[in-house]
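Complex shown without one protein chain; remaining protein chains in place.
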Amino acid sequence: MAQGDYRVADISLADFGRREIELAEYEMPGLMKTVEEYGAAQPLKGARIAGSLHMTIQTAVLIETLKKLGGDIRWCSCNIFSTQDHAAAAIARDGSAAVFAWKGETLEEYWECTMNAITWTNPDAKGDGPDLIVDDGGDMTLLVHEGWKAENAYAKDGTLPDPSSTDNAEFKIVLTIIKRTLPQQPDKWHKVAARMKGVSEETTTGVHRLYTMSNAGELLFPAINVNDSVTKSKFDNLYGCKHSLPDGICRATDVMLAGKRAVICGYGDVGKGCAFAMKAAGCVTTVTECDPICALQAAMEGFQVKTLESQLDTLDIVITTTGNKGAFCGVCS
Amino acid sequence: MAQGDYRVADISLADFGRREIELAEYEMPGLMKTVEEYGAAQPLKGARIAGSLHMTIQTAVLIETLKKLGGDIRWCSCNIFSTQDHAAAAIARDGSAAVFAWKGETLEEYWECTMNAITWTNPDAKGDGPDLIVDDGGDMTLLVHEGWKAENAYAKDGTLPDPSSTDNAEFKIVLTIIKRTLPQQPDKWHKVAARMKGVSEETTTGVHRLYTMSNAGELLFPAINVNDSVTKSKFDNLYGCKHSLPDGICRATDVMLAGKRAVICGYGDVGKGCAFAMKAAGCVTTVTECDPICALQAAMEGFQVKTLESQLDTLDIVITTTGNKGAFCGVCS
Amino acid sequence: MAQGDYRVADISLADFGRREIELAEYEMPGLMKTVEEYGAAQPLKGARIAGSLHMTIQTAVLIETLKKLGGDIRWCSCNIFSTQDHAAAAIARDGSAAVFAWKGETLEEYWECTMNAITWTNPDAKGDGPDLIVDDGGDMTLLVHEGWKAENAYAKDGTLPDPSSTDNAEFKIVLTIIKRTLPQQPDKWHKVAARMKGVSEETTTGVHRLYTMSNAGELLFPAINVNDSVTKSKFDNLYGCKHSLPDGICRATDVMLAGKRAVICGYGDVGKGCAFAMKAAGCVTTVTECDPICALQAAMEGFQVKTLESQLDTLDIVITTTGNKGAFCGVCS
Partner (left out) sequence: MAQGDYRVADISLADFGRREIELAEYEMPGLMKTVEEYGAAQPLKGARIAGSLHMTIQTAVLIETLKKLGGDIRWCSCNIFSTQDHAAAAIARDGSAAVFAWKGETLEEYWECTMNAITWTNPDAKGDGPDLIVDDGGDMTLLVHEGWKAENAYAKDGTLPDPSSTDNAEFKIVLTIIKRTLPQQPDKWHKVAARMKGVSEETTTGVHRLYTMSNAGELLFPAINVNDSVTKSKFDNLYGCKHSLPDGICRATDVMLAGKRAVICGYGDVGKGCAFAMKAAGCVTTVTECDPICALQAAMEGFQVKTLESQLDTLDIVITTTGNKGAFCGVCS
């Protein structure tokens, strides 16, 4: 583990990361053009940007784009397993951002990384927080809001968050972290909220949280819903998953896909991409789906639509394409 | 039914047939080039050619190619259902060949057509038979050989073929036809055999019959095995069937294929073409196959390999790709 | 041509039509269930229903469903080429509807058929028109509205429609027909409009016309937009076209598709279905598309997106999937 104002698995992977970043830049002409067109104007000059988004090669290109536009950047991943260590190494070594991410974090480490990514080591008059958040899943936004609530309670009567008040293992950690810094910095999160220009959020889950907070009048700063843009839902979900699913299975298992029996739970955009990917890989592919329109689409594409239960004896691979509760249940699937 | 020295369903379809023949000529550059290169030399000048091969638009182009090379041609179909009546009409009307074929022949009519196709109405010194046979399935070749055998028996002791000697409905008809002409023309088939330069045969079944006769020393004239040329087995069987199977099902039933459950019995070249066609049409496609290598290929392409019995309750479409006995049986399939 | 209170190409095709109708009923469980559930209640008892919709086997099943629910039905096709003559024959012979439709109508015949389909031969107190229209493309609805306008002008000052007032060949025919009946029945179309419960419309073009009339306050009766239901746009357009395109090309040309170069003009739902169908058939398939999102979808599926002009030298098959002006133009395509 290598550390400075960063924490990554192996800084010696930086060269490999840099080479793949160069390949990826060629693949991301939109960002390249943005730098070309706006780089000189430095529209993000001085902006502090905190990101909580899979620390991959492609994210590295995004980070360096923001940097070239003038941004001052800190980053963590939004998933304990998704970091590409060579990407993180290149970003850290080349000073593109203060990055706190590695493959295989514990949950405690994950939230420490988030804390590090949102806390500038050189506070200014407006505090130690960012001007902008690039969020994926809403964890960083959650931390700000929970911190803000805790500060209110603390200001009122000195109450500290009680990690034992929740059964949720992850939320317990969030409360622990907030509790730790609260006495020293009782206005940290209020300053963060006050300073924040806004957050961009690119997942269904995260957007759902934001709408809930917004409707309840509890959202502390503006948010941009990236998730529902057509280039996200119709491309990232469909083609992104179509590409990434077999790639991920191959890297994780080194097992041949052709001839395997795969079931895709859910046939929305993600499910469609996954189903076509498995079919293209030569899997006998079936689908579970409770929405009748989506189920009919699956049938028209030649996928058998069956309950998960009816296939348990023969399946080799189960892919769930939704976090919705019930996707595995007998009634729906 | 229109008749002259031909018999077709509806001579008024000739214009439609001609238009499609013109389209097909564009699709068959090999034949077109042959005419271009050899037409002037008339290599088939005076050759009597009898064909027993599906009387389709494409066959029409073949017939007219042979004609342009100098041939004198008579034709019938090798299947009671396969004639395209507009193709037959164009050939008949424009005098390209004496053609005896229509969609929906009875078995009796089928063999009468074969008899007509192999019997020139203007016999010459060598008799009324052809110099060459273009055979598909071997029926015309069979007729010659059975006629020849019957003539031998008749010459020996006046024995006539006995249609009641066989339970095979079709062979009964063959014997009846031979019996009818035998007394008037007791050397018809010997003359045919003596004159014959040879037969080309393009089916597995027909080639199998020829090898059997050849090995038994009973083949009366040379034969060319067209079936086993690579452009037949690897193209006609695979891509021809891939194209024709859904086309045929659609024309015959006007039923949508997407979402149907189809089983392909056999996964040789024909079966591969059929399986890919049904999959491409959106069918849930399974395969039955007793050969382990072919079965493994099916599995690697994502087709479930199952016995036919195990699917009988749920199938919509059953395609058999082989005439082999046993393809449907429990052990093999 | 066979005639009674119907006009079809060949009444002897009725048996073939009936057989395919029976196959189709099995494929259309929604309609079958409707009859099962509502047949006894006869909800359409006495309703006069006029249809202008491709007179195919599937439409025949719809007609007979309406009949079984109590309807009194007259029908024509909405396209001069789309009638399946065996379907029309079965409907005519079995008295399911008074049907006026055959494959290969002239434009004059087409509008006479429409006139026949909307005019009951046994008028009642409310006139000779229908209570409901099942429209596809809006031609029958157009006829009512044009008739109604002409009657207004005629009532005002005896003006008759002037076919020479338009360059549009088809509209000339519409005006001629209206002009012919106007003096004898000066209130025919007002009665039709007054009686009409409503029209259902299932095409983009027809729906567009209806919205235009509705926005201008000129729509004479209620209309249901069937076109924009999800089972239409996401199934009929996509899977319907995927199924029908190669089927139609095969029937019309008897030409092999594998290896041909096909371009699909437009990559909306119809274009997507067409592109996948051609690709599945083994065509080298390209796409023209001016919408950037749709163009990107095509690219992600492996279709080259090119202008039509750049491919004119090498194309075998051009498919236009849109009636939009400009789809072929250099700028857009």
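Points worth noting:
In this document, chain identifiers A, B and C correspond to the written order of the chains, with residue numbering beginning at 1 in each.
Criterion: contacts are C-beta pairs under 8 Å (C-beta built on N, C-alpha and C of every residue); 3 or more make two chains touch, one makes a residue touch a chain.
It should be emphasised that the depicted structure is a prediction, and the values quoted were computed from it without experimental measurement.
When the whole complex is considered, the residue among A:161, A:206 or A:282 that touches the unshown chain is A:282.
Across B:6, B:239, B:267 or B:303, the single residue that touches the chain missing here is B:239.
Of the candidate positions A:153, A:250, A:293 or A:312, contact with the unshown chain belongs to A:250. In the complete assembly, the contact with the undisplayed chain comes from C:284, out of C:160, C:194 or C:284.
Residues touching the missing chain, restricted to chain C, are 258-259, 261, 279, 281-285, 296, 299-304 (touch as defined at the top). Contact residues of chain A toward the unshown chain are 20, 23-24, 27, 56-58, 84, 239, 242-243, 246-247, 250-251, 253-258, 280-282. The omitted chain makes contact with chain B at the following residues, 230-231, 234-235, 238-239, 293, 296-297, 300.
Here, only the chains that are shown with their structure count from here on.
With respect to chain A, maximal separation of chain centres occurs for B (centres as means of Cα atoms). Annotation: the chain A:chain C pair of sequence copies touches via predominantly the same residues, more than half of the used numbers being shared. Geometrically, the chain at the heart of the complex, using CA-atom means, is C. In whole angstrom, the spacing between the mean C-alpha positions of chain A and chain B is 63. The distance from the centre of chain A to the centre of chain C, with each centre set as the mean of the Cα atoms, comes to 49 Å. Chain A has residues 296, 300 in contact with two or more other chains.
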